[in-house]
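All protein chains but one are shown in place.
Moving on to chain A:
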Amino acid sequence: MSQIIQWIEIGTIIRSLGCCPSEGELHDLIAEVEEEEPTGYIRFEKFLPVMTEVLLERRYRPIPEDILLRAFEVLDPAKHGFLSKEELIKYMTEEGEPFSQEEMEEMLSAAIDPESNSVHYKDYITMMVIDEN
């Protein structure tokens, strides 16, 4: 048997099981599976029943492509079809559940078209969705 052990965040696991919780929802979920005195580790025996229920209830469903598009359109009321780099940064770091600097940089690296310094969100979404599959 392999002895290779990797440290994986519980949030990563939950998300890769098909769930799409918000940070707040994730926080609540973790509180449910944590030890009474948090050790920094989650025990599988505690995690399994909670997670099973989440999956059976189909909680935290992923976001359909069209809803995602509409979200971008809300941020682009003038219907330009794109968001400037500054706008994207402002929304992602000041609104909702703000990104960390690292998250912001990573998103920018893939989303921003360097020539126009903006993100054409329709294309961006299409690209990301294809990539997932």
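Methods note: contacts are C-beta pairs under 8 Å (C-beta built on N, C-alpha and C of every residue); 3 or more make two chains touch, one makes a residue touch a chain; residues count from 1.
One rule holds for everything that comes next: contacts and distances are computed from a predicted model.
Per the UniProt record, the chain missing from the shown structure is "Serine/threonine-protein phosphatase", taken from the list "DNA-directed DNA polymerase", "Phospholipid-transporting ATPase", "Serine/threonine-protein phosphatase" or "Pyruvate dehydrogenase E1 component subunit alpha".
One of A:D28, A:E53 or A:E95 touches the chain omitted from the figure, and that residue is A:E95. Along chain A, the points of touch with the absent chain fall at residues 1-6, 8-9, 11-16, 19-23, 62-63, 67-68, 70-72, 74-75, 77, 91-92, 95-99, 103, 106-107, 109-110, 128, 131-132.
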